[in-house]
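Right after this comes chain A.
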Amino acid sequence: MPEVIMPRLSDTMEEGILGRWLKHEGDPVKAGDVIGEIETDKATMDLEAFDDGVLERLLVAEGATVAIGQPVAFIGDGTGSGPDSDQDAGSEAGAGSGKKTDDGAASSVDVEAQDAEASAEVGAPSSGGPSAGEDAPADGDAHADTDAHGLDGGRVFASPLARKMAVERGLDPADIKGTGPGGRVVRADVLAAGEHASGEDTSGEHAAAASRDGKAPSSSSKSVPAPASAPAAQQDSLEIPLTQMRKVVAKRLTESAAVPHFFLTAVVQMDALLEFRAGINKRFADSGVKASVTDLLVRACAVALRAHPVVNSSWAGDKIYQHRHVNVGLAVAVPDGLIVPVVRDADRKGLAEIATEARDLAGKAREGTLSLQEFSGGTFTVSNLGMFGIDNFTAIINPPEAAILAVGAAADEPVVRDGELTTRKVLKLTLTVDHRVLDGATAAAFLQDLKQILEDPMRIVL
Partner candidate 1 sequence: MSADADKTTLVTYRQALNDAIRSEMNRDEKVILLGEEIGIFEGSYKITAGLLKEFGPERVRDTPIAEEGFVGAAIGAAMLGMRPVVEIMTLNFSLIAIDQIVNHAAKIYGMFGGQQSVPMVIRMPGGGGQQLAATHSQNLEVWYAHVPGLKVVAPSTPADAKALLLAAIRDDDPVIFLENLALYNTKGEVPAGDEPAEIGRAAVVKDGTDLTVISYSRATTIAVEVARQMAEEGISVEVVDLRSLRPLDRSTICASVRKTGRAVVLEDDWLSYGIGAEISATLMEGAFDYLDAPVRRVAAAEVPLPYAKPLERRALPDAGDLRRVILELLDDTSFES
Partner candidate 2 sequence: MNESRTAKASPRAATKAARQPAKGSAATPGAEAAEPGQLVEFYRRMVLIRKFELTADQMYKRAKIGGYCHLNLGEEASVVGLMDALRPTDYLFTNYRDHGYALMRGMDTGKVMAELFGKTTGVSKGRGGSMHMFDTEKRMLGGYGIVGGQIPPATGAALALTYRGAAGPDAEAVMCQMGDGTTNIGAFHESLNLAAVWSLPIVYVVINNRLGMGTTVEKAAGEPELYKRGSSYRIPGVRADGGDVLAVREAATEALDQARTQRQPALLELMSYRLRGHSVVDPARYRSAADLETAQEADPVPALRAQLIADGTLDEKQAAAIETQVEDQVAAAVAFADASPDSTPDQLFDYAYATPVPNAPTALPGERMVVLP
């Protein structure tokens, strides 16, 4: 019976949240039908059926976190030969993750590929554990009754060492997030999980004792109350679970912290640019295209990047990639965090095209409907907080890109012109640079050129 699995929907996605089911158990589905929504680290995406049939079982509840490749639903022929409802993974998953639900049932999923033996477990769901296969009745009828098995999660991949260490520490590998190839749980993960769990009560010991018996932890061991010894300070705080978006933002920016940064600031005189913008917006008012300062900045950066290809680079550990395409990312605030849609080949697109595209992308970003293609592959990022009245700030690099431009608000600056004190508009640009890729003079040349382009805006359209 075809499984519907958690799809991989972004380059950095490792797990997703089943946001909403759009179809219900028993609904007929066709391949390509959208049956639910997946909240990835970047956006909310469609969950499509890959097979025709009847949506017989929804395996995870809305809100559940599921690793890529793990089943979330089953599509059958409508005869109900899907998983037994007693094996209600959905309710379990509602409380945690899809991975979590195979707690103690590793061996049942082990044999899933060979399918027969595992079916015996349907009749004895509580036996779980490594001995389940051996406990299964040997007669073929038991196998013929139903082929449902191991639906409450995928096989847990863990290195032999990690398995052994997990048992010694009373941990279940299924509860541990694997960071090895294909999500394999490795020693480091067990150690990390062990540190995390060390403050917890005896529920782990339950698991350890059970494992030594060759049996999975009983279901009661899972109902042990949550740790009572949490620090007092935390008791007065509202616990906000991390969303995928938040997790990714945190992970990416933590990576960024390792980058040796330096910062360059330039002040741009904006009068010419603002005049230019007013001119073209007036001229193209009928077409509905309206260029923002940000659009002009994107275009100006693209032109400058084309002239300074070394800046259009990224760090790859043992080498540097200098990109042929100039893809300018635009940091967009969204309710839960931040996303950076990308204007591809911005150096080859006209201002109107950029303006249209940027608006479209920002809208999608806020709606959470960006496609993977639309928020990946950036080579440079522009972050504009000017609309919030921020004069000047530094941005954190969006790895592996080599630089990011922080744009503040245009501000009035006193100036003596023709013997009179007057004001002019200026904008502070701060370029954050990865020193591993670029040196000061190189980056300065780029910023200087960018400043000149913005102050002589005819160059923007060239």
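With respect to how the candidates were assembled, all candidates are chains of the complex that A comes from, given by their letters.
To be clear about the criterion, contacts are C-beta pairs under 8 Å (C-beta built on N, C-alpha and C of every residue); 3 or more make two chains touch, one makes a residue touch a chain; residues count from 1.
Quick caveat: nothing in here was measured; it's all calculated off a predicted structure.
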item	value
Chain touching chain A (counting every copy) in this complex, out of 1 or 2	1
Touch list for chain A against partner candidate 1, complex	159-164, 179-181, 184, 186-189
